[in-house]
Structure formats: C-alpha cells, structure tokens
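Excluded from the complex is one protein chain; the other protein chains are retained at their positions.
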C-alpha cells in the first residue's frame, strides 16, 4: 500500500486553511519537526521546538494565524496556515494514516457461545472468549485474548485490544476503544464489618461505557455495588487509571495516567484530571474543573475551578530540612502570631515611651 | 431464575434485627436509595444521602439502632433496625444475589499438563494454561486466559478471573479471589552493581497467599528474592497495587488502590492503607495502624498509629506561591527565630529603659 500523495493546496482545502508559499508542493508524510525532510509536512507542536525551525527541511509547515514572520528564511518556506494547527495536524495525520483493515472474520480458535449475537463485519481473533447472550455491534474488532462475560453488550466499530476483560453484564457503546489489558467490571472494593468478621459486599451492579470513549492500557474500572459505574460519552481515560465502584465520569472529561477516583464520586463534564491525581469517595468535581498533576482532592470542587496540589521536588539536602520543619508549621504559625503581639506591645510601649518622653519633656 | 421474595420479617430474622412498621411487606431486591422503589429494600450508606430519604419509595429501609424519628413521614415507613446496618445490607444483598453457578467442566480448549491434579468440580475455561505438577483444589474456577506456572498450588473455592498470571511455584490458599489481570510471582526488582556492569539478581523465592484473600484487578505481587512474599489470611487488596519482593501483609489488612509497598517491608494485621500510599522498603507498619490516602511512609510506624500525609489541592494561583515558598521553609523558620531574639532584646532594652527610667526617676 503506497503512501498517498497530496499537494499542499489539497491539504489546505481538506482542513480549511490557506497556503503561504508554493501550493503545488507534494506532501506524502507527516513528520516531527526534528525528522521532517522533503515531501513531509510538519508542525510546531510546542513553542520550545521553535529552535528546530531554522534547520527544518520539511516541504511545508502547519502554522497558526500568526505567521512567524521573523523566522530565518521564512520567505523561502511553504506554510499551511490554519485556525487550529493541532487539529489540522490531526486531520492530516488521519489522511496519511489510513485505518488498518480487518477481515470481518471470526477465528475458529475463538470461543463463542451459541447464544451470542455478532453484527456484520465483526472481526474476532483467536483466543477470544464470548459468553452467553453477548451482543457485539457491526464492525467491532476483538483482538486476541479478549474476554466478554455473560450478557455483555458491545456497540459498533469498537476496538477491544488484546487481553481486555469486560465482565458479565457490562455495556460498552459505539466507537469505544479499550486498550490492551483494560479491565471493565471487576468487583468494587467493598466490605462490611471488621477484622476476622469482615465480609465481602456482593458487587452486583455493572459498568456502562457510552459512545466515543477511549480507555488506556491496564486501566481498571470497577462495577457498581448496586446500579452503575458510568463513563459518559467522549470521556478519554489514560493508562493505569483506577475508577472505583459507582463513580460517574462526565462527558468529554479527560483523566490522565495513574489517576485514581474513589467510590461514588461524580466527575462533571469536560473536567481535566492530570496524572497521578487522587480523588476521595462520595464527592463531586464540577464541570470544566481542572486539577493539576499529583493533586489530592479531599472534598468537592466547584465548576470551573483550577486546582493544584503537587509539591515540586527540591535538592535532597534542602528538602530534608523542609520535611523536618513542615510538621511544625502550626508551631511556626503560632510563634509568628505571638511575635506579632509582642511587637505590637513593644511598638505601643515605644510609642508611649516617645509620648512619655514628650510628656516628660513637657514635665520639665 | 426469578428473584427470590422475602417478607421484611423474614429478612429481620435472617440478619438478627427487628421490624419497625409492616413486617409482612414483600421484598425482592436491594437497591440504592436514589433508585429504590416498591419491592425494594435500601439503606443509608452515608449520612450525606439522608436528603434522599424523604422522596424514597423503597418498601423498607435498613437503619441502625437510632431510628431517625425526625424524618418526614417516618411513621408511614417500614424499617429494618439492626446493630450494624452495613453488615445487614451485605447479608441481605448476598441473599438476593446468588453466586453464579459453574459447570465444573474442563474446557478441551484449555492446556493442562498431564501431571497437574485438579480437584472435584474445578471449572476450567478455554485458553487456560496449567503447568507441570500444578494442584487445584475443589470447586475452584479458572477463567479464560488464566496462567498457572509449573508447581503452582491453588486451594479450594477460588476464583481466578480472566488473564490472571500465577507464576511457577507460588501458592494460593482457599476461597481466594484474584481479579482480572492480577500478576502473582513476577520477578522482584533487584540488581547488583551499577551502570553497564549491573546484573539481575535471580528471584528464586515465591509468593504465598493465604485463605480468604481478595486481590484487585491488575495488581502485581512480586516473588521473593529468597524465601516468600506473604499475603496473610483475610487481607484485602484493591486494584493496581504494587507489592514488592519479600513483603509480608498481615491478617485482615486492607490496602486500597494504587498503593505501593517496597521490598521486605512488613505490614501488620488489621492495618489500613488508603489509596496511592507509598511505603519504603525494610520497615514495619504496626498492627491496626491506619494510613491516610497519598501518604508517603519513610520509616516504621507503631501499632495503632493514625497517620496522614496528603496535601489537599488548592486554587492554582495560590498554590504556585505556596510551592515557591515551601523550599524556603527552613529560611522562614530561622528568620522567625532571629526575630524572636531581636524582639526579646528589644523587650529587654525596653524593659531596661523602663527600669532605667525608673532608676533615673529614682536618681532624681
């Protein structure tokens, strides 16, 4: 399959942008700014790569509305000018990276319960297990080792990568991507009682994943105790994330790698949780809130909040001192308050002294 | 399989509680307080759901010894009053959620070494691999993709969910639940020497998991370098937890999601580690210690201690200032000490001044 070729003008039309330079130049690949050469289109992913621009041999560069006029040799270059360079980059990359084709066949080395219903063009690789009453929508691909428990429903055009587990009764929408090793519907972590008398609370709810969700490798999403754990339309979840029982993740929210959300917490829509965040149970994160990396979230967060909680690492020998003192912050605080009172008293006395002095002067 | 029905009185007898209201009402389901309707029993999982009680249509509500007399319409409702509402909830949920039945058959699509010994009623799904000399106890279920390395022993009535790996020589007790993607017996992370000369230290020990342990999805437990990594009876471990080589987790301890325990550390009994905790190597966490979420534990913890270490996220623009200042806490500390000395000196001087003034007065 030879790579498609497009002129820069064709690409501009495709993404709704304009050409600055030679629109007839042929493009056949997208490449990073360090690696791009003749025939490649590239883009400025981040201002800090601007230094690479001078040496860049790309045939064209995707830029935003503000053409970097001051660039060396800018007049000799070809630009594709667009409103949203990152989106244009994604669209052009899609153009040059056609989706892999699947043969729509069910491997005889897969194990499919006779009661399961597979739609048209479903591809099932070897070693896939499909339980009783499972439904799989048109065009979905089940890679090797995928497990669909009894009663699972998976929508159309999904990609379930190798070793994905979807346990009994869970539901997956359309165009959902589950990366390798994802576990959907494991038991929530719930016990009653203490010590030797502790008993497991049955986890009889399900997980429901709506359309256009993508979930990263080895992420785990627990089934609800009762009812549903819900991942709403368009949410994107990174690798190694933990979503506990009865959590709701809102539409179009983004959860970066290694973040954990404890039970029954509700994440609003278009929320962004950076990596390694921890959110306690039974709270709400408001719509469009954004939480910085490594933050701990102990209570509900209002819509639109921008919170941070990460401690930046410091030189070890300095940090040791800080860590020794931090538990004494309350003492330091009260020491300062005490000092304030003393200084106020001294100032008062000193002022009285001055006045007194004046008075003494007056006494003379 | 139609849902069983019980009268509220029967449920009260089952859990050792008493009925307030109509004991003859029929219950056929357990539901959350938001979703419960006629025929459902529900319970107050958390005081913050109390607001839902007024509108709740459940046929009965599980409550503790203190009946919420002040509730609107309390006289028209049916209550199941118990000492431990959460435990009663779990018991009733168990009653209405019968365990799934397995057929006790060994799939011809599984790969079982002839030297392996399977007990009665062991269910083996397709694509399970069972190595040489493996023993599996009565009633255990091995879901698709389970791997049992050579010499592994698994006890009775266990559930090994899809894609679970138990590597060579490891031992698993009775009634153990290993959720999907769990890895037991991966090599500990041990090397000798530095740089290019670094060499891997063979990890020739095992993991031993005692009875009634439950381990969450995609959690990893490394084999010992020498000897055993041990998870003792009744311990409950959540998803994505890391247990390093030669760790011992004590009886009935609870470890929440994404927590990590470094090598050779010993966790006592009935310890609770919240989510995203990190514990360094070669230390001891005393019995019944409780550690808050996201805490770092750099040294041994005495029995019964209650520790926290999480930093609560704050508004980003404020947090930036705090983070800039935190590494200077030692300077702030010494500044305050210096101020204290100065103020004491001023107070002394001011006092001397007063005394001097008095003396000068006396001089007159």
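When the chains are written out, they are named A and B in that same order, and each has its own residue count from 1.
Here is the rule we use: a contact is a pair of C-beta atoms (placed from the backbone, for glycine too) under 8 Å apart; a residue touches a chain by one contact, two chains touch by 3 or more.
Quick caveat, the model's predicted, so the values are computed rather than measured.
Touch with the chain omitted from the figure is made, among B:95, B:330 or B:346, by B:346. Across A:30, A:61 or A:112, the residue that sits in touch with the chain not pictured is A:30. In the full complex, chain B touches the omitted chain through residues 111, 127, 129, 145, 147, 163, 165, 167-168, 181, 183, 186-187, 189, 191-202, 204, 218, 220, 222, 226-227, 240, 242, 244, 258, 260, 262, 276, 278, 280, 282, 291-292, 295-299, 305-312, 314, 318-319, 321-322, 325-326, 328-329, 332, 335-336, 339, 342-343, 346, 349-350, 353. Within the entire complex, the positions of chain A that touch the omitted partner chain are 30-32, 34-35, 46, 48, 84, 86-87, 89-91, 93-94, 97, 100, 107, 109, 125-127, 143-145, 161-163, 177, 179-181, 214, 216-218, 234, 236, 238-240, 251-252, 254, 256-258, 270, 275-276, 293-294, 310-317, 319-320, 323, 326-327, 329-330, 332-333, 336, 339-340, 343, 346-347, 350, 353-354, 357.
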